[in-house]
Every structure is written in structure tokens, then in C-alpha cells.
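Shown here: the complex without one of its protein chains, the others still in place.
Just so it is clear, A and B label the chains in written order, and each chain counts residues from 1 on its own.
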Amino acid sequence: MNDAVLDIAGLRIALPAGSDRAHAIDGLDLAVRAGEIICLVGESGSGKSLAASAVMRLLPGPQVRMTAGTIRFEGQDLAAVSERDMRRLRGDRMSMIFQEPMSALNPQKTVGWQIDEVLRLHTSKSRRERRAHALDMLESVHIPEPASALNAYPHQISGGQRQRVMIAMALALSPRLVIADEPTTALDVTTQLQILKLIRELQESQGSGILFITHEFGVVAEIADRVAVLRQGELVEQGTASDILNRPQHTYTRTLIAAVPALQPAAAKTAPQGPPILSADGLNKTFAARGGFLTGRRQAVAAVRDVSFELCRGETLGIVGESGSGKTTVSRLVTRLQNADSGTVEVDGKDMLAADRRTLKALRSDIQMVFQDPMASLNPRKRVLDLIAQGPIVHGTPPDAARDRARELLSLVELTPAAADRFPHEFSGGQRQRIGIARALAMEPKIIVADEPVSALDVSVQAQVLRLLADLRDRLSLALLFVTHDLRVAAQLCDRVAVMEKGEIVETGPTTEIFNAPRHAYTQKLLSSIPGRDWTPPTFRDDAA
Amino acid sequence: MSLQLPPMLIYAGRRLLHGVPVILMIMVGTFLLLKLAPGDTVDALVGDMGGADAKFIERLRMEYGLDQPVWVQLWRYMAKLAQFDFGWSFVYEQPVSEVLLDRLGTTLLLMATSLSFAFTIGCVLGAIAARRAYSLTDNVISVLGLVFYATPSFFLSLVMIVVFSVKLGLLPVGGIQTIAAFYTGWDHVLDVARHLIMPTSALALIYLALYMRLMRTSVIEVAELDYVRTARAKGAGEARLMIHHITRNALLPVITLLGLQFSAVLGGSVVVETIFSLPGLGQLAYQSVVQRDMNTLMGIIFLCSIVVIVVNFLTDLLYARLDSRIELT
Partner (left out) sequence: MSETDRTLRPAEPSRLVVFWQRYRRNRAALLGLVLFAVVLAMAATAGLIEPVDPLRRAGTPLTWPFQNWQTPLGTDQLGRDILAGLFHGARISLLIGVVATLISVGIGVLIGALAGYFGGWLDDLLMRITEAFQTIPNFVLLLTLVAILGSSIENIILAIGIVSWTAPARLVRAEFMSLRQREFVDAARNLGLSDAAIIFREILPNALPPVIVFASVIMALAILLESALAFLGLGDPNYASWGNMIGQGRNVLRTAWYCAMIPGIAILLTVLSFSLLGEGLNEALNPRQKKT
């Protein structure tokens, strides 16, 4: 492999003593050729980001370090390169794009200054030439009004634009190797597709090799030429994109791919009968400007505008939208964690928004929530048993009975009874989310409102939690209001879907209809932006999960 | 279209307005303190005259408005304060405002030297310690910081007096200038500087330690931020990282602390000015307490508060200037 830009052989990275394993990466072999995009895929904790840092020789601190293997860049062993020459390579011959464009840009310097820094460090161009070059780069990443963007600070432009700036910076000097570390994970799906296309476009015009790190198989399907799969620091499988995606050999890869929800909605169940158990009518919420002459005026933001929907027993309604669409606010309005400006919410025929303190408390047991971040939603100083039993105790159940019931609930959400006396930090993310579900079920609710309950979880765990939710919904004939940004998840779980944009529901209907024949332009755009939408994850008969 | 003011000016105006309710509360507060204090103006006046009969006292009370309802008294008091009229000092036999103005310069000079000393040295040492975190240099600096922080200023003052004045005879033991020397020009400046060395060190040391520790943590934190990693990935060297990427962000919390603590430093001047016989507001505060000169004491509280508010306002502006994320409008 002489044309390899990057050739990693037998890479091993040590972790500090006391970590959950000895090596972050153990025995990684990987080559990146010019003009190809290779995806390094793995779940959180697989060590994929550290591998990228090792290539740039930017591993953090003395304890996390490379202990074996070689990294050759354009044939040159990087271990033998002096720190000074390494600095010359970085940003010039090899460069990096990071996950979180907000924090990856210096908040105190203008966009122009930050692009200019690369040119100042690696070229001897004059100030005027550098400015022209920076403008060219901003144009090639399709930033509107590049001249004024040069003078903007990072907080003044949108997340997608920031990532474009990062890319302009990384590709300014046509590096031979670009390492992209989850560059689209922090972005909305429509922006994500644009950025993926941009990376592909620039890579084709510059002919660089790209090492693309991601956890998402949809993104892999969208962009990869070749794929390497990493588990707990070990390379399990490597091959062309179509081989790995459609004919994976290793069981781990199969498990991961099997866990990716297919985009085809499941066949609709029989239509739910009976009166709606939850109905929202004409909900409005504007986040008022914090006014007054002391604090200065800000623009008022209409977060939710005229939102209405109904939900029956045993039914799942998905509320999907991008960040800022108001979907989370809807979930907080119907549970009255926030007060709506106008509109009504009826739970089992009783008005929730007009209820006084006492009625509200009684109504709350009917409508329970499962939250997004399973770590943040459990009080870190309470034991699991108390977390689950707390609600019923507050509502008057004798403590002993509530705790007995809590133990039963633990087994219902498939946790061992030993979990009862532990604290939340002793569990994995998926387990914590199970505890959150048990806490909601303890109130014997009729409705569960789940706000992005699986978006913080790895895909394999995500699949299990979703299966549990669907199973409980059917067994207890719960109504489920499911808020998500992930259309794949919505396709699998929801009977009906409401699509939100800028605070309004633009389209609502049965999941199959929305996915197969979207009518609204925004829904169409959303669906056509899903990464890997043309790829159908294969099913395996010998599925180990 | 109304007239266009520069955003910084609008921001400044808004920050200045912010101080208004605080000043009002302090006015009310000092009034309550005066009411709490045993004896009022008339008692002081009568004491000054060596006693008077009950009728005369009654008349005096009416003259001073002390027979009015409390809220009327409060209103008059606030109106007077707003004109910097703090009443009469029976100890100094002149209006309090004049006594205060005499003393203000010395205190401001001491504040300026102490804080600039503490801030500069503290930040430099803190940054050095952070860049060599967990090394010998860092440990030495950190231990020194802890010891400095634990040293009471009055104790340090005494140690310095024993060593530098009593034993070595290098520095003057007190005062702001050599009495009856009548230096002029540079000689005068040098003379004052010599007098300020010990008070400045005594007052600054605790704050030097604080700024140093805060700067150290701040630099370590900022150095771990993503954008510093970005700069490294661009090929920037350590010196460049420090100058262009780390220092400015790391200074922000130190500047916040500087503003927050100015009033504490001003409080510390009481002890230091008293020990070194510096004719400033701090020494005056101590003397007023001993001589029970309540009018002067309230005047000091009010004037110090105004100074603190102005300094906080200036640090706010500095902060806004340094942090581009602050929206000025």
C-alpha cells in the first residue's frame, strides 16, 4: 500500500491506571488512501476519537499515550518527527474537523482571524493574499456573504455555518489527510446532509484522504468508501462500505446493524377506539423577552403556535422535528412543567391547564414523563428504590407498600432486584433509562410522555429500550406521546406522526402515510435528509441480540 | 430614527443605572444604622457643649427634624445624602464631606497600588504554575499561595515593621510622606512610594494569593477547551496558544473576582492604614468608631459604596471589552 496517505499498524494506546480497561486502542491496523473516505465506526467508549488524536499526536497528557505500533503519514514514521516538524504538518498537510463547532472555535476571535491563523502559520503570504484566500475558502464552503462572515464572531452565526467555517479552516491548505471526528453529530438532520455533501464535494476536488469517525450507520451509508468497525478498542472488521453494510461477517457488526431502525414503518395496527385520553387544543407559548430597561430588550420567541392533537389509549403519537421546532416545549406544556399562554390540555376529559394545585397533583399521576438524559433525570443522591417509590408516597401510598411495588417494577423493566439499593451513577445509560421508566410506571399513569428518551444512548441499547417501551405500552395499554428528532425511531415506534417546524405542526397523519407520501414540503425535505435513506439494514436470521 | 448612540455607551448607561437601586438601599441602610445607634445628633451636640437643659434639647430636636415621623426623616436624610451632605462632624469640627475628601486620595492611591500589584503578579505566577501543572515550580507557587492566603494583614504588617523598620531600618514605619521634609517633584513621588511599600504589600498579599489560585485553575481549564485543541491541530505552538487563545479567556473570571472583591480590599485598608498611620478613609473609619462619630462613619460607608459601584462599573466595561460574547445592546 504505497499510495496510502496514512498507514496505521498495530496501534496501541494505554489508558491511565484505574480505567475500565488497560488500552483505549489495542492493535489497530488501518490505511487511508488519497481520494477515499474511510469511516471508523464504534459505540461510545470504543476509543475511536483517541485513535484520531494519536494520528495528530495530540493525545491528552502523559498517561494516555501510544505504547505500541507505528503511524506512517505519507510514508514517514510520525514517531520520528520532531515536535516542531509535527507542528508544521498539522493544519497544513493533515488537519482535523471536530464534533462541536461551537466549542471548537475560539469565542473571542472573529471567523476571519481564525481562518487567517492557519495561513499565517503555514504560508508566507501577505495580509491581502491571506484575506483573499480566506474569502475563497468561505465561498467554497458556501457561506452566504463571505465578506461579512469574516468579521463575525462564532456565536453570531448558526451551528451549520460554524461547521462550514471549521471545514474551511481544515481544508484551507489542501491537506493530504483530513480527520473528521463526528463532524455532523451536533447538527440537525437537514444541516447534516448538507455538511456531508460538502465534505464529499471538497474531498473530490482536493483528492485528500479522509478518516471519518462516526457512531451512526446512516452516516456511514451516506459517505463511506470503506468502513472499519471498532469495539472496545479492538478492530473487529474492515472492508468496503457495501460489504460491511450489507454483508457484515462479525457478530458485533451484525448486532450494531440489526439495531439500526429501518425506515419502513411497521404495518399500522388496528385503529385505536374510544375517546381520546389526551387532547391538546390550540396551545401557544411565547418565551417572553426578559424586559425592563435594566436588562435590555430581546426578541420574543414564539416557541409553540396553535398546536392541537389527540391521543387514544394504546396509541403512540410521534412528535418529530429539528432542534428549535418547539417539540420539547409541547411535551412540557402538556405535562404542565411549563404554563401555556393559551389553549387547553385535557387528560381523560379533565382540564389540566386550568386545574388548581390539588387537582393538578391528582392529575399528574395520570400523565407521567420519561426524560432525555437518564443521568440528569435521576436525583444522584437517592437510591433507586426511593426514586421509584417517591411518587406514590407523595400521593399517599404507605411507604412499605410503595417500596414493595417498586421492587416489582424493577423486574417489569428487566432489572435485577439487587439494583434497588444502588445509586444512579452505578448504572449504565440504558439501565438508568429503565429506572426512569419504572419511576413513571409507579404512578400507574394512563399516558406516558417521552422526550427523546433514547437519544443519549448507543444504538444497541437504544433498540432494547425502545422494545421495552413498546412492550409496556401494549401490555398496559398506555398512550404514548413520543418526542424525537430521529425519524428512524419514529418510523419504528409510532402509529401516527406530527411533524413540527418553527413551533407549528405542519403535517400530521398515520406513520405509513407520512413516510411513504409526505405532502408538506418540509416533511419531504426532512425525509430526504435522513442519512442512509437509500440503504435498508439487512436482517439476520442468526441475530445474536 | 432616533439618535444613534454607540452600543458601548448604551451598555455603559444601562450598567450605571443598575447601581441606582443599590445606592438607594444603602441610603436606607445607613439611615437604619443611625437610628439603631445609641444617641442621635442632638445627643452628640449636647455632649459636645458639655450638657444642656431639657427644654433646650427639645428645641434642638425640633430644629433637626427629629420630632418628625420616621419616613419624613428618612426622606430628608436621603435628599441630603444625594447632595453629598453627610452632616457635621463633632470630632473634626467641620462638615463630614470635607473630612472625607481630605482622606479619599490616600485610600485610592493605596487601592490602586495594592490591586495592580496583586493582579499583575498573581496572574503571572498563576499562569506559570498552570503551564507547569503538578511540577516542582507549581508546587512551590501553590504552597506560597496557601501561606500568603492564610497570613492576616495585620500580622504581616508587624513582621515587616520588625524586620524592615526596626531591625534593618530600611523603610519608614508609618505615614504617607516624611514629615517636614518638603520634597518636591520626583523626590516627593519616591518618598511617597517608599512609604507605600509595606502597606501595599500587607494589603495585597491575600489577594495576590487569591488571583494566583484562580488564574491557575482558569488557565488549566481553558487549556483543556476544544478550541485550544483546534488551535493545536492547526499547528500553533505553545507560546502562540498562550498569547492568542488562552490568556484572554482565562483572565475573565479573575476580572470578575477583582470587581467583586474591591469592597473587601477597601475594608482591609482599615487595618493597614491604622497600623501604618496612613491618613485615609480606613484610618478615619477606625477613629470614628473609637470616637463614636456616627455621622462620619455613615459618610464613609456611603462614599466607599459609591467608589465600589464606580469600580464595579469600570470592571464591567473592561469585561465587556474583553469578552466578545457579551451583547452590548
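As a convention for this text, contacts are C-beta pairs under 8 Å (C-beta built on N, C-alpha and C of every residue); 3 or more make two chains touch, one makes a residue touch a chain.
From a predicted model like this one, the values you see are computed outputs, not experimental measurements.
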{"item": "Chain not shown: contacting residue from B:G87, B:P199, B:G235 or B:G268", "value": "B:G268"}
{"item": "Option from A:P248, A:G391 or A:P531 whose C-beta touches the chain left out", "value": "A:G391"}
{"item": "Hidden-chain contact residue, picked from the options B:V147, B:L170, B:I243 or B:I326", "value": "B:V147"}
{"item": "On chain B, residues whose C-beta touches the chain left out of the figure", "value": "21-22, 25-26, 29, 33, 36-38, 133-134, 143, 146-147, 149-155, 158-159, 161-162, 166, 217, 260, 263-264, 266-268, 270-271, 274, 282, 285-286, 289-290, 292, 294, 297, 300-301, 304-305, 308-309, 312"}
{"item": "In chain A, positions touching the absent partner", "value": "43, 45, 60-61, 63, 231-232, 255, 259, 332, 335, 337, 360-361, 364-365, 368-369, 371-373, 376-381, 390-391, 394-395, 414-416, 418-419, 422-423, 426-428, 430-431, 436, 439, 443, 458, 460-461, 464, 544-545"}
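In this section, only the chains that are shown with their structure count from here on.
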{"item": "Distance between chain centroids, defined by C-alpha means - chain A, chain B (Å)", "value": "49"}
{"item": "Touching residues on chain A, where the partner in the complex is chain B", "value": "56, 58, 87-92, 95-96, 98, 100, 103-109, 117-118, 121-122, 153, 155, 166, 169, 293-294, 296"}
{"item": "Chain B residues touching chain A - in the complex, by the definition given at the top", "value": "14, 17-18, 225-227, 229-237, 240, 244-245, 248-249, 322-325, 327, 329"}
